[in-house]
Structure formats: C-alpha cells, structure tokens
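A protein chain is absent from this complex, but the other protein chains hold their places.
All chains are identified by letter, namely A and B, in their written order; residue positions are counted from 1 within each chain.
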Amino acid sequence: MWNFVFRRFLVAIPTLLLISVLIFGVIQLQPGGFLENMLDDPRVSRETVETIRKQYGLDQPVWVQYLSWLGGFVRGDFGYSFLNNRPVAGLIWERLGWTVFLALLTILVTWVVAIPLGIYTALRRHGLGATVANLIGYFGLATPDFLVALLLIFAVLSSGGTNVGGLFSPQYIDAPWSWEKFKDMLAHLWIPLIVIGLDGTASIMRQMRANMLDVLTQDYIRTARSKGLAERVVLWKHAVRNAINPLISIAGLTLPNLISSTIIASIVLNLPTIGPFLYQSLLDKDQYVVMALLMLSAVLLMIGNLLADLALAWADPRIRYE
Amino acid sequence: MSAQATARKPRIDRNNPLYLAWRRFLKNKPGVVSAIVLAILYLVALFAGFLAPYNLTTQHPDAVYQPPQRVYIIRDGRLVRPFVYQLEKKRDPVTFIASYQEDKTRPTPIRFFVRQGEPYSFFGIKTDLHLFGVSEGYFFPLGTDQFGRDLLSRMLVGSQVSLTVGVIGVIISFAIGILLGGISGYFGGWIDTVIQRTTEVLLSIPRLPILMALSTIIPASWPSTYVYLGIIAVLSFIGWAGLARVVRGQVLAAREVDYVTAARAIGAPNLRIILRHITPNLTSYLIVTATLALPGYIIGESALSFLGLGIKEPMASWGLLLKDAQNFQALNLYPWLLTPGILIFFSVLAYNFFGDALRDAADVRSVD
Partner (left out) sequence: MMTRKALWLLSFMVMGLALAQPKVVSGYENGKPGGTLTMALASAPQTMFYYGAIDSAIQTLANQMFDGLIEYNYKTYQIEPALAASWTITGESKVYTFKLRKGVKWSDGRDLTADDVVFTYTQIVANPEAKGGDAGNFAGVKIEKVDAGTVRFTLPKPAPAFIHYMRLPIMPKHKLVSFSQEGGKKPGDINNAWPTNVDPDEVVGTGPFKLQSYTAGQKVTLVKNPNYWKRDADGTPLPYLDRLEFLIIPDSQAQVAQFLAGNIGQLNISGTDFPTLKQREVQGAPIKVVQFRALFGSPPHLAFNFDDKNPELATLFRKTEFRRAIQSAVNRKRIIDDVYNGLAELPGNGVAPVSEWYYDTTKLLGTYDLGAANAALDKLGLKKGPDGIRLLPSGKPLEFTLTYGSNSSTFAAIATIIQNDLKAIGVKANLQGILAANLLGTGRGKDWDAIILGFGDQPDPELRTPIWKPGGDLYYWHQSTQPTTPNGQAQFNNFLPWEKEIYDLWEKAASTTNQTQRKALYDRWQAIFAREAMVIMIAKAYAVGAVSTKYGNYIYSLGVIPGYNPVTIMYQK
C-alpha cells in the first residue's frame, strides 16, 4: 500500500506544477487589482504605486514572478499578502480553523442524513416518507444556495429570531469557550448546515437510492435471499455495503469544497470561512493569497482522492492497488 | 402517444432495445411530466417575443414595482371577457413605500392577438403581433421591477438565455470531452498521458474560484451577447474534463470489443472507428449524463449573476432577474420578483426527473 501511496505522490507533483502555472496565468489575466484600486484615493500618486510595484517585484516579467513564487513555495514559503503586509501562511492559518470545522461537520451531517435516507427511499419507493424526502432533496438541488440562505434568514427574522448569520452572537465571537457559547453556536449552526449541506445531501441521497435499487436486483442478493438469510442481513451486509462503495470515490471530491464551494453561502451568511477571503483576494488580485488558497484546495483534492481510493480498497476486496 | 407510435408503425420490433427503453420511460410518470414541462418551456422560449406582452427593456416610470394585476371575469355579477383594473400608485410619505390600488372605475379588457408595442424579430421576421395585451393602461400579469419593466416579458425572453446556456454549454463540453476522452482512450500511450494529465489538472482546480476568475477576464467592452457566449465558454471549459475521463474509461473497455478489433483489422481510419463504432455504444450513457449536467449550468449561471459576474444588461436571464429579489426589501415588499427563482426551480427539477427517467429507461449502469 505504501508503494501505491508513494507512486501517487510522485504523479501528483507534475500535476500540481501544471495547476500552479494555469492558476498563475489566470490571475495575471485579471483586470484591475489592488495597485490600480489604490489610485482611487487622491492621496496616492502614480509614483507611490510604481514604488510599491517595484517593492513587491510586480514589475518583473510574469515568469520571473512565477519562478520566485515557486521557489518560495517549494521551501514552504507561501508568499506575501500585498494587501495585508503579512506572510500568507499566517493569514490562512487564522481562518482555517472554522473553515475546516464547518466543512467536516457539513460532510459528516450530509452523510449521516443522506445515506439512511437514500436506503429508506430505495426500500419504500412509493411511501409518503420517501416522497417527502425526495421533494426536500429536489428542492435542495434545484434552488440556488444563496436563495435558500436568504429565505432562511428572512424566515428567522420574520419570526423574531436573532440568529441571522455568522456562527455566534456578537458577544461570543471572541469570548472563551463556555457552555453558553457552545449553545449559542448550535443555535446558529443549523442555517449554514442546511444551506451548505442541502445540495450535497440531496445528490448523495439520490445516488445512494439509485445504487441501492441497482444492487437489489443483482444476482447475489437473490442468492442471499434464497439461501434463507434474514432480510436484515441481506440488506445491511450485502446490499448496503455494495451500494455504498461507489459513493466513497465521491467523498474524495468533497474535501476541496472546504475552501471554495462555500464562498457564496459564506458571503450571504457571513460565515468566518476562508471563502470570502479568497473571493476578495481574487478581486484585489492579491496574487500570492489566491495562489496559496487554490493550491491548498488542489492538494486537498488530491489527498481526498487518495484517501477515497484507499478507503475503497479497504471496503471492496476486489480492488487492488495497481 | 405510445398508441399513436405503435399505430403508425404496426410492425415494430417489440424487442428493439430503443422501443423497450421508450416503454420503460413512459411508465415513469415524473419523467414524462418533466419531459412535457421541458418541452413547454422550450416552446415558450422559442415564442417568447410573441407571448410577452411588452418589450424586454421597455420601462414604465409610472408603474415601478407594480404588483401583479388580478384578472377578473365577472363584472356586475355577469360573466364577461377577462379584464383587469388599472392600478393607481400612492407613496407613503414617511416610509416612501409605493403601494398600488385597483381603480375600479377603469376596467380594461384583455385583448388577444393584438398588434401593438415594439416590434420583435421572429426568425428574421419583424412583427408586433402579441398573444395578448390591453389597448389602454397596462397589464402586468406578474408585476414590474424597479424600472417598471414587465416581469413576465423579461422572464419569457430571459428563458431564451437560461435554457440555452445549459444546452450550448453541454454541447461544447461534450464535444471536447468526447473527442479528447475518445482519443485518449483509443490511442493510449503518450497522447493518453498528456490528455489525462490535463483533465486531472482541470479537475483539481476548485470550480467556483476559477469560474469567477475566468468570468472577470471576459472583457467589459464586449456586447452582452458576447458576454453570454463567454459565460457559456467559461462554464463548459470547466465541465468537459470530468466527461473526458469517463469517456476514456468506456473507450478503453470498448476498444477490446470484437467488432472494434475487427474494424481495426480491416484498416478503418481511427477517427471513423471512434465516431462510428465506439461512440454510438456510449450514446445512451452520454444522453443521460448530458441531461443531468444541464441543471448545473442553470444554477452556475445564476450564481455568477449573483456575484455580478454573469449575464449583463440589457440581456436578461433568470439568474439576473433573481438578483433583483436578493434583498429584504424585495422579499418584504415586492415578493413577485422571486418568480424567476420558481422557474429556475422547476426547470432544474424537470431536468433532474427527466434525466433520472432516461437513465432508468436506458438502464445505464454506473460506470465506476
């Protein structure tokens, strides 16, 4: 297995290199940027901007900028945020905690809700419960998440609630952890969980349902039943286990969503994730912040894929490491 | 419909897989309903100019944020032809909220097949024939926006953008995906490696940020039609890689099938083998995937519009129209602005049901 991991690691290097070139190129093509925007202030003169441009090496040819970034990246230096006058690593680190927390929690909740629902709707295809679950699932798929967010906030406001965004009430944001703070968080958490998780829950539920239906018609299930195994054993040991396998590879793909897919929901819901930071940096062309964040999510994707492959191999004895 | 089809071709081969799939599809009620809904939506988009009572951009400064007008058919206790009352605007002096009240003295009958308003172009023919309209005053069935533009008309014309973004986008990304995936799987070797690396790179780049980055690159000086195409290009640029990968897998498998080996043995050209022998094998799978990929484009377009990076005025799309509803002001006072959201909802839903039904009918197994 370690051999397999090592080989995958080697393959990842050229891919990451290509990704970084591509992203760097796209960033360079962006119009505007913080240097241009500085000129909006009458205090700032062209010369000041040019001095700063030189200071940051932005007057260098693009490939020189890229190579110097790459040199730093290899040595573990993620670069410098021009806007924040600070190394990028610290800025990301400050914001990573909540991002990871929210993402992992969302993934967890998504799976805990979606898999049983998928099984349930597959077994009771035409029951009332299945219909309701399907409807909610379809609603999640078919409504843009910012709209769901806005409607939820509006609903909370209309009913006189105060938890209309963020993860905490203002007084708890910088307070030390306490039982009250935890309760406050729980009271806030459900909105982001619904907004971010609905989409994923719906699609995993649908896939699980489809896989289950698929598996249930397979010969080995019939064999198992005819052998006289208890229905419970047939379902859980044979059907569910086989139906869940294809989903494991999808799980790998959800990992990088930690960073990027929550951008819009985070803006509307004012969540302390890294998404809005990435969006702002992109607009301001704070290039090394963008590079670091996008590379981070690319790396996460690869790790996710690798983990998924390993998990798949563990879950499905038919699969071997090539 | 199935009865008709059988009647016309009485000697149909009942074991034809296509026929079997068709029968299976018809049994799936949500799928059939969705297909009909989609057909209606596209027909409506096609005839949008005729169905819309007003022009996409015509402003009515005296009717801003007018709520939908109610249609009546009973007047003075008697059944009459459908009519509406004109609305009168009042502004609250303190809150500045505009409110409208029906002016019961001014019933306006709705007339059908009227020639009025600005001409629109239908397949190159300029005409001013509209399905319905009123001869005096206004009739806004779904209300108006901030500029007094008829929401129904905007939604109808906007559907042309929203419903085609997906189709064109899917076609482009499928064309690239099939071609590259096919080449990659068929030839193998270094071509395969290069294409595989490229798709891997594209798949590893986070979607939304790169979508945002790419759409800010679209030059501002472009007219809105180009922006529309640019957005499709951006969306499909991201969409093709996943497909190419799947196609490659399928081709790898199909390559070893006897008839392909045979075709190769008699020296058929490579491209012909890919297109004539391998791709048809994948058709059902591709159609299903395409149908299920379409809603992603509709949602993607609305997300870009939300960030101000999507379709630009004076064009309209459902996402752009929905942007007007994204504030408490609208939710509170002008809830009819949410109707484009309902259309997004139903079209995405219809595509999903339709795709599911197709998948069940074609009996496409998951390809993992």
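Methods note: contacts are C-beta pairs under 8 Å (C-beta built on N, C-alpha and C of every residue); 3 or more make two chains touch, one makes a residue touch a chain.
In this text, all values refer to a predicted model and were calculated from it rather than measured experimentally.
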item: Residue, one of A:Ile173, A:Leu186 or A:Val233, that touches the chain absent here; value: A:Ile173
item: Hidden partner chain, touching residue among A:Leu58, A:Val164 or A:Leu229; value: A:Val164
item: Contact residue for the chain not shown (choose from A:Gly118, A:Gly140, A:Pro246 or A:Pro272); value: A:Pro272
item: Chain not shown: contacting residue from B:Gln66, B:Thr216 or B:Thr289; value: B:Thr216
item: Touch criterion as defined above, residue of A:Thr51, A:Ser68 or A:Ser178 at the omitted chain; value: A:Thr51
item: Chain A, residues in touch with the chain not shown (by the definition above); value: 31-32, 36-48, 51-52, 55, 83-86, 90-91, 94-95, 150, 153, 156-157, 161-166, 169-170, 173-174, 267-270, 272, 276-277, 280, 283-284
item: Touch list for chain B against the chain that is not drawn; value: 57, 59, 61, 64, 91-92, 94-97, 146-147, 216, 220-221, 223-224, 307-309, 312-314, 326-329, 332-333
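Simple rule for what comes next: only the chains that are shown with their structure count from here on.
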item: Distance from chain B to chain A - Cα centre to Cα centre, in angstrom; value: 27
item: Complex contacts: residues of chain B adjacent to chain A; value: 197-198, 200-201, 203-210, 212-214, 216-217, 220, 295, 299, 302-303, 306-307, 319, 322, 326, 328, 331-332, 341, 344-346, 348-349, 352-353, 356, 359, 365-366, 368
item: Contact set on chain A toward chain B in their complex; value: 14-16, 18-19, 22-23, 26-27, 29-31, 138-139, 141-144, 146-147, 150-151, 154, 157, 206, 210-211, 214, 245-246, 249, 256-257, 259-261, 263-264, 278-279, 282-283, 290, 293-294, 297-298, 301-302
